[in-house]
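After this line comes chain A, so read on.
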Amino acid sequence: MNEHAPALVVMLPIIGAVLIMLIRHNNLNWGIALISGISTIYYSIILYLNARSIGTISYAMGGWEPPVGIEYRIDEFNSLLIALIAIVSFLILVYARSSLNIELKKNKISTFYSMYLLCLGGLIGILSTGDAFNAFVFLEISSLATYVIISMGNDRRGLLAAYQYLIIGTIGATLYVIGVGLIFIITGSLNLYDISVKLGDIELYRPLLASLAFITVGIALKIALFPLHAWLPNAYAFAPSVGTAFLASTATKVAIYLLIKYLYLVYGFDLVYSNQIFIFVVLSLSIIAMFGASMIAIFQSNLKKLFAYSSVAQIGYITLGIGIANYNGLTGSTVHIINHSIIKAAIFLAIGCLVFSSKIVNIDQLAGLGKRMPVVAVCITVSSLSLIGVPGTVGFISKWYLVLGSLEQGLWVVVFALAVSSILALIYVGRIIELIWFHTPVGGMVSPNKMPFEMIAVTVLMTIATVYFGIDTRLTGDLAKIAVENVLLGEQL
Partner candidate 1 sequence: MFSFLIIIISITLAISLYRALIGPTLFDRLLAANIIGTTTVLFLVMYGYLTGRTDFLDIAIAYILLNLIGTFAVLKYFRYGTLSHGEED
Partner candidate 2 sequence: MALTTLGIIRLRNLFSVVILSTIYSFLMATLLLIFDAVDVALTEAAVGAGISTVLMLTVLYYTKVNEEKPKFKSILPLIICLTIGGLLIYGTYGLPPFGASDTPIHTHISVQYLERSISETGVPNVVTSVLASYRGFDTLGEVIVVFTAAIGVLSILKRDKI
Partner candidate 3 sequence: MNKYILFLAQFFILFLFWYLLSGKNIVLLLLLGVIISMLITTYQQKLKILDDESLPIAILPRAIIYWVWLYKEILLSSIFVSKLILKFPLNVSPKYFKIKSNQKTAMGFNIYANSITMTPGTISVVTNNAEKEIQIHAISEETKLGLESGVMDEKIRKLMCDKDV
Partner candidate 4 sequence: MDIVSSYLSNLMLIVGSLFLLIGAIGLIRMPDVFTRMHAASIMETAGASLIIIGLIINTGFTVVSLKLIVIMLAIFYISSVATHALARACIHDNLKPNAMNKESDQ
């Protein structure tokens, strides 16, 4: 079955979701989800190894040859991300069971798992598809699942957040479709590879640029790039913790990948970056994101919201690398996609532990956490430090590549922007650390629930990962480099 891994890796989570809804058994759903997760990981790793050894894999859905049928194109870059997402989401799944029992009503748990797997399948579909419209379909699958996940929390404001995201997400998807439509009118094809070949000799420059703009804006809405980020904080704040961890660590990353794919593989480096305005816009928006979102984060009192704004800022880092657009910058972006995924998973899982044990949602409730729940406190501390980019954590690695990239381009402004935004991050993280370790708990403490082993274990594992990959970058950094070299900059180098 290994040669069918491209199809399986998308279909396994979805089959899992369908089975969960078909069986609807409260004890089996977690098991089914885990089995789907494990098998997805298995095939994603096989995919990655194949992509490494063979190069780009093209898989024709339905057996119809590519421009006619739908093609799945797996290269070293997206297979890497698929594996990452599969693994992270599996770990979160392991963690999910106890957390959900606390945070969700009993009868919604099956649905949650189902939605989770659907979202996962959708994201993997976006990553692996080589077809513009198929990407839209899977984008919508994952989005719809996301809306449901967000609306599931016990906080009634989750409904508003879900609605808000639904509106914005749909606008984004529609803009994306408009962009694809323009391309479709010009080229008559939807296969991304085919399009990129055909765009080479297109004289219709204006529709091309317009489609670029639409696709970029559409995806940017999904990414929550700074002026378009309004939905994200609420969505993250009011979703169930497991959902937040999953979304924060995967969803935006996939959208960013899609954007990168369009910029580098479809439109091509030359077209995109011959356009100075585009670079300027991307860079300045990224910088504004890094500053603005961090500034807002400093004044947040809701813990999840704070880290949500921090996510917006971190997304700024990733797009910054896209704007820097050289080898190191892109490596920085790619590495940060991976790293931020790990960091945010760790943080939100830790927050999930807090919610589980003592219903902590606000920052001031963190006071004296270091004494009450030392393990979780350490996890939050370490992963927050990683957000700042303290050396020895993954955050530093990304920052390093970004700094190098911008130095190569002579973008000193960007270098300083990076530095200053780190300071802003330092401010909000410092606040949290101080509260955790140096404050005494205020008022009567809720008697904490006993933490189940797997929750703690996964959280700790993620935290260790943030440190481990900050020290040993063979896995993340080198793979990212290879991906960038072989896939994105294939023609340029």
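Regarding candidate selection, all candidates are chains of the complex that A comes from, given by their letters.
Brief remarks follow.
Going forward, contacts are C-beta pairs under 8 Å (C-beta built on N, C-alpha and C of every residue); 3 or more make two chains touch, one makes a residue touch a chain; residues count from 1.
What you are looking at is a predicted structure, and each value in this text was computed from that prediction instead of being measured.
Between chain A and the candidates 1, 2, 3 or 4, touch in this complex occurs only with 2.
Listing the residues of chain A that touch candidate 2 in their complex gives 14, 17-18, 21, 24, 61-62, 64, 67-70, 106-108, 110-112, 114-115, 118, 121-122, 125, 131, 133-134, 137-138, 140-141, 144-145, 147-148, 151-152, 159, 175, 178, 182, 184-190, 198, 204, 206-207, 209-211, 213-214.
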